[in-house]
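Only a single protein chain was left out; the remaining protein chains are all shown in position.
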């Protein structure tokens, strides 16, 4: 096994300090899949780094096939931005842009001055027998050209997001490790990859459409979806060989070594299924739930106040159950009032707000409704 | 003339305080156009409030026709958010959402559970002789229904943005008063209204496509564009009777009474042309410039450092002119280096960054290129 | 019983909104002590409001003597300041001033242009038999004069802090309800009141010197300490009749109704001891610990990294125990390293950092060392 380290400078501050993305690549020197892990694109979402730490240690000791790319602390602009006692790293503090909504959609070739569109590529390669490798090369050249188109300079977002897209362009499976606020473990998987996603055995899975909305997972799989569609225009059947997942590893602002070991086991089981290794592993058993994104519903605060959240992440509830109580002080009458938030449908509590201090219209929590259940 | 005041509560905090939008409506009790002004949706963009103050005073003294709605300090969540010595009100501090990118697109009827789409409306009314009034009523009912659809609660953004859309739904001309960072006076006008916009005599006009991108002006005019398109499907020719503009009144964090008087004069001249009044006014003469949005270009910092901006807002420049110099300290060599930012094309300096402390990839300034010139 | 509500406007924003402190006073119409409660001076410290809610409900139903003043959500500037998912209300966001370090020290009479110093007061009243009442009147007049000295205007801090000092000036016992970050329940009590403080039966008590350092408790008791000292100069023995405590009710950003009931019970037991009521109460039994402030020690991060905190609040530990482990990524070697933080002495874990994302020199946690133990 060979380890390749690289450090990619992505920003430079007024005082001469620079910020870099550190990339560690394990190359087994044997053919096999290329797996890509990044963590901590949002500053407060820490747990993925610890999972990467464990995986880096595991694959130093255990044989595997193919390559593994690790990008811990993928976003140096966000992890260091603490205000008060908390990390302020969900969005660019200068612009408000969510760090996970600004990846570029390369199918919009004119917007990004991409000379060679996916349609152009397919016109030339639809009969190629090495179309997967060819397309990865195409992706590499597209991202290079965007990064080199610096006539008016590149925006901070573009420098950062395109770099990560470029790093992941060669990978077969991409894991973007996030966390929720105060949350269960859950996963975003696209329609086309949902059966494959079940092999991950994640307790909760949200099925998202094969569409682009700016996130890393979409930025990684959508070029392949477009490729499939264009090939269909040439009557070529093509099964997408790449998967990309956003993985939510519990709660932000905290790490847990024990949970990380279980998180790792889940990933190792999946990687074994993908042919990346043949190590002996513990079994993981449990009940899993999935629903479509449209059934992942947010509850908004009907009033400002102090919120008691009655359920913990991953708890199930029934229609009409009391999910939260908001205690409000009426400054006109000087009376206290309590407002109960009641379940509109049966569901599973997934992601809960991080503060009991609530103003009207804030997201209280997010739940799965109309879910399906399966066992692993 | 009658003055109607109303106060619309839009949020309530944990401690019982509530935030309201204050709406002042002047009704001439004579028929005439309905003009709508709002200011300060972004917290640091103050000058529009002063222009509204002057207009409120002017139309107390001077006769007019129709109605005028004034919404100063339109966004109570943003103007009060100061951090250090500056207002932090461009985006929702909880979510990062730009306060001027979250208006809703009512043409997406299913997304917002709007029972009656614009197409439905047109099917029923395409032969109506009062289609303008009918459509304003339709808009009113749409916004009411969105606000009343509170099953899971309404998000803070939705409460705020839909309220403003609702308030403006009856108006014939909508002015959303903003400012740039350190900026010239400029205007966003849609393709369809660009000849009308010339009557405003604004020094700089950016022509934007008839498209929805989340801003107030688009949220106000796009329903009418969709109406026009749907009517065309019934072979009805329809000229859009409503205009909506985003008006950029110079620099943020500052007010100027003298500039406000000129800003007001410009608006009064326009209102006179729209038939809202017949007052005698000073003349305004000057050279004006317009270009398409795609020729409104941002320059991004090629390096971090301390930036000298060599041009003032509204200055013209030639290709190859030195627009800025960035002085960087190299912490490895302990040497200073100066990087000059040179014009790629002839242009006009419009909007300049508010801080000389620059990191790589930050927007330095925005310029008009390939502009047209006309006189007023 | 009579309830007096008042609302004291303390700030006004640019848009015309104003912020007020809401004060609810229960007057038994019988003589007895005056007890004062305020909560939430720091924006994220919520639990005290719920305790006040319960006390307001309790004393509507149960007889008492004297007066009780309640000031929930005492700081309207802080509770509403949320950034990202957390409340940013420990310090004034404009100036950085900690909201609980800017009360004024009235013994510095010239600094605050107080005409009549405590020494002057004592010269006139040292033989008075109603010196307690006289001194409360003196305090009232001092705070009134500071508030009315508006020649150059009053700063935001002074308006706010002096108002709270003024409100509490008549009280016999002052409770300033706070919370820690992620914390045990603990109490600050001054040297002179430490035996009285034991009646509160708080699990952990920090004994602070009889000195002024800007906090509410000190601002309330120090005038009485000065009074005692000045009287001693006239050979008058005087026992301070007023107590003021900073009470830390667990963790910030959360509320718990169950914990609030126990918090209330503790306060009710104390109030009964102070003669404020004679209600039948459950007993509270437990082991309590106290130490001097100098033995309340902070551990600072020896390195940046992701921190596993191995102890929960209120856990005891021995010298050499592993209290935390910091996992750091070395971006030069691309290796992970773990740094264990080991106990320097036996102690009790009191207050723990709210984020596992740690940079070098941040406070990791605070512990009691060299503590005494007693039973209640």
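Per-chain residue numbering starts at 1, and chain names A, B and C are given in the order in which the chains are listed.
Operating definition for what follows: a contact is a pair of C-beta atoms (placed from the backbone, for glycine too) under 8 Å apart; a residue touches a chain by one contact, two chains touch by 3 or more.
Every value quoted in this text rests on a predicted model; they were computed, and no experiment measured them.
Partners of the chain left out, restricted to shown chains and counted across the full complex, are A, B, C.
Residue B:73 is the one among B:73, B:160, B:270 or B:317 that touches the chain missing from this view.
Between the chain not shown and the residues B:101, B:166, B:292 or B:327, the one that touches is B:327. Interface note: of B:1, B:83, B:281 or B:314, the residue touching the hidden chain in the full complex is B:83.
Taking the whole complex into account, chain B touches the unshown chain at residues 3, 5, 7, 20, 22, 24, 43-44, 46, 49-50, 53, 56-57, 72-73, 79-80, 82-88, 90, 181, 252-257, 306-308, 327, 329, 331, 334, 336, 353-357, 359. Contact between chain C and the unshown chain involves residues 11-18, 90-92, 94-98, 150-160, 297-306, 328-332, 344, 357-364. Against the chain not displayed here, chain A makes contact via residues 13-17, 19-20, 22, 40, 46, 72-73, 76, 79-85, 93-94.
As a convention for this text, only the chains that are shown with their structure count from here on.
Taking shared numbers over all numbers used, the chain A to chain C interface scores over half, which places it in the same class. A rotation of 180 degrees, rounded to a multiple of 5, brings the CA atoms of chain B into register with those of chain C.
Inter-chain centre distance (chain B to chain C, centres taken as mean C-alpha positions): 46 Å. Averaged Cα coordinates give chain A a centre that lies 42 Å from the centre of chain C. Shared contact sites, meaning residues of chain A that touch two or more other chains, fall at 90, 306, 329, 331, 357, 359.
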